[in-house]
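See below for the structure under consideration.
With one protein chain held back, the other chains of the complex are shown just where they sit.
Should a chain be cited, it is by its letter among A and B, assigned in written order, with residues numbered from 1 in that chain.
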Amino acid sequence: MKIFKKSDIILIFAVLFVAGIIFAISSLEKGPPVAHIIVGGEEYKAVNLVDIPEKQVFILETHPETIIVCEKGCAYFSSAGCPDKICVKTGRLTKKGDTAVCLPAGVVLTIEGGEYDAVTY
Amino acid sequence: MKKKYIITTALITTVLSLCVFFSFLDSSQSEKTTVSMDTVVTVKVKGKNSDEAAGEILDIVKTLDSKYLSRFSEKSMTGILNREKTVTDSELAGFLLPLISLSEKSNGRFDFTLSPLSDLWSFTSDPRIPKDSEIKAALQNTGYKNVVLNGDTVTITDENVSVDFGSAGKGIALDKIREYCDKKSSIKRVVASVGGSILCRGKGTFTVGIKKPGSPGGEILAALTLKECCVSTSGSYERFFEEDGRIYHHILDPKTGYPVDNGLVSTTLVGESGILSDALATACFAAGIEKGAALAAEYNFDAVFVDNQNTVYITPNLRNSITVSDGYSLVVV
Partner (left out) sequence: MKKNLVYKTALCAMMCALTVAIGFLENLIPEMPFLPPGAKPGFSNIIIMFACEALSGAYVAAVVLTKVLFAFVTRGATAAIMSLSGGVISAFVMFLLLRKGKNKAGIAGVSVTGALCHNLGQLAAAAFISATLKIVYYLPALLVFAVLTGVVNGIIAGAVLPPLKRINNTFEQEE
């Protein structure tokens, strides 16, 4: 059987195109980056990452336990009790759309709102 | 035939993925923050060795402050000048030249010698309303006309007058950062914020928000889409205190010694030069909308004025670059 048929190439480019469009649309919205902590489907906390004076640590009573840190310009899982720790390995989230998830704990950390380059004051 | 096809495709894919991998290694992004010049300095750099560059940029700002601009240091050029009343330094002279010129062009609405006055109001420590007589006395010790330039030599002709870079220092820092970035070809994009004065450098457009006064959550009252430039804002909400129902803020009228009272809440200036963006922001605030817009135009700057009725006035060039937030109306002057 042939490896690449015409329909394959079309499929590949179609998928890449769709991915690009989704990415472009999600990057459009402007606003200060806000970190949303969602636990069990409900929003637990929204933290504005632009005007945050110092580090904020959230210890979530989830099973397994997860700890989220919000500081100026970024948010991230600092530790989690799940076996894979994919959430922690995701690292720092800085711009809109950046997301880290701990499935066993049911926690989603995501950045919404666009990214200003800067705010003048 | 089939084997060759497989091998070539595999090779191409590997090469492509390696290229993608390495390009990610190079075009890294770094963000660093520090405190200097009595304010928060943040820099975001995109490019090779962005981490190193960001660190060096912050060092430049710190050095600028300690070596030249700080009026609280005995060793800085400004400290020496204010103490000895004369100093020969090309950098310092270079900073003062445009400030003196602006003071003249603005008919004294901008003045960089107001420290006796601002110290009287002491906005930064224990603010108070000074007595009329105290203000009059302090005013005697101000006046940009007492600062004379002769080549690289700066002389203050009145013993009680001193130079204060408070309303231009942040802009000067922006210029120094830009100088550094232009020398480093590895830097692709830079956004620096020195106490709210912004430098945007690099290809493409930048989105800069104007902060909503009194909003703790980083909310903005308008967003500007700009090409590379310097943006500075003077706002009455930055440093102020309230007494008997009246608001006293830190932008003082050099003629009366009292805070400027013209209904303006903030002015934002957009242009090429950092030092001018900072100084003009103060000058245009003091001058008011009409005269301020004219002054900005003279320097090829665009301006945004916001008054206490939530109306945003802009110079014509910004018409297509600004989006105001809900609750604000837009007027083109």
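Just so we're on the same page, contacts are C-beta pairs under 8 Å (C-beta built on N, C-alpha and C of every residue); 3 or more make two chains touch, one makes a residue touch a chain.
Note that the structure is a prediction, hence the values are computed from the model and not measured.
As for the chain not pictured, it touches chain A at residues 1-5, 7-8, 11-12, 15-16, 18-20, 22-23, 26, 36, 38, 40-42, 82-84, 86-87, 89-91, 97-101, 103-104, 106-108, 110.
In this text, only the chains that are shown with their structure count from here on.
Those residues of chain B that touch chain A in the shared complex are 5-6, 9, 31, 33, 42, 44, 191, 193, 196-198, 200, 206-211, 215-220, 223, 231-233, 235, 238, 268. Those residues of chain A whose C-beta lies close enough to touch chain B in the complex are 3-4, 30, 32, 48-51, 72-73, 94, 114-121.
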